[in-house]
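Got a structure for you, written out below as structure tokens; questions coming shortly.
Here the complex is missing a single protein chain, while all its other protein chains stay put.
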Amino acid sequence: MSVFQQSFHVATRGRSTVDVSAEVERMVRQGGIHTGLCHVFCHHTSASLILCENADPQVRRDLEAFMSRLVPDGDPLYGHIDEGPDDMPAHVRMTLTQTGLSLPVSGGRVGLGTWQGIYLWEHRTMPHRRQLTVTVQGE
Amino acid sequence: MSVFQQSFHVATRGRSTVDVSAEVERMVRQGGIHTGLCHVFCHHTSASLILCENADPQVRRDLEAFMSRLVPDGDPLYGHIDEGPDDMPAHVRMTLTQTGLSLPVSGGRVGLGTWQGIYLWEHRTMPHRRQLTVTVQGE
Partner (left out) sequence: MSVFQQSFHVATRGRSTVDVSAEVERMVRQGGIHTGLCHVFCHHTSASLILCENADPQVRRDLEAFMSRLVPDGDPLYGHIDEGPDDMPAHVRMTLTQTGLSLPVSGGRVGLGTWQGIYLWEHRTMPHRRQLTVTVQGE
């Protein structure tokens, strides 16, 4: 068994999702591991990683609509407001989703289902530069 | 260290939970790894994996009741509606729960707590055939 690890950065356009599937797949191929696991990690507390339906972009717009309604910006509930009305909601959205994803590696590729894509979900309204780390372990 | 990986399928009866603990445990024993990690992955975007209290089935009925209220079917919020009133809610439910679970392997067994069971949660109202992949890594 061996381990391969590499980081990369994603420039987000503010609140929205970015498909990082191809970059993760590229790193798994580079790691040269045939069977094992791939872990993707986001080093931030106001952005998430999600697996999402990859055929209809409306699914991600609907997810955003649901989350905006469940975790509204500017909610008077919060005391942590110095960084703006979208800051604490970003932390809540992150807590309700994932900061890291582990995915099977099979036949040297990421073993996703047909309709699964890997997305970085930026929860802040302003653009940010986000660091992701991919770790692949296996044979 | 070595890696063991195998997939299996679960036939769901539509929206409900299915206990897959025994099947995961069987694969960990088959893999012959004493100490390490076991990863269970669901290759779909409208079903989830959860760890849940395994003593009282009412807990899972209450979880379903909570989720049905939080993410109602037929919500006019959504634009992705071609596959039915339960389709987009299934994607949201998946996003709020887990697609993969990593579990410690100790003494050749899945190191769950006394009251923890592994459940596949089907979020669509119609029965589906779901693929799960178990990956075990360790010594």
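Order of writing sets the labels: A and B. Residues in every chain begin at 1.
We take it that a residue touches a chain if its C-beta (ideal position, glycine included) is under 8 Å from a C-beta of that chain, and two chains touch if they have at least 3 such contacts.
This one's a predicted model, so the numbers in the text were calculated from it and none came from an experiment.
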Query - Contact partner of the left-out chain, one of A:54, A:116 or A:135 - result: A:135
Report summary line: Contact residues on subunit A toward the hidden chain run 1-3, 5, 39, 41, 43-46, 70-71, 75, 77-80, 88, 91-92, 94-96, 98-100, 102, 131, 133, 135, 137
**Report entry** In subunit B, positions touching the absent partner
**Finding:** 1, 35-37, 50-53, 56, 58-59, 61-63, 65-66, 69-70, 96-98, 101-104, 106, 111-116, 137-139
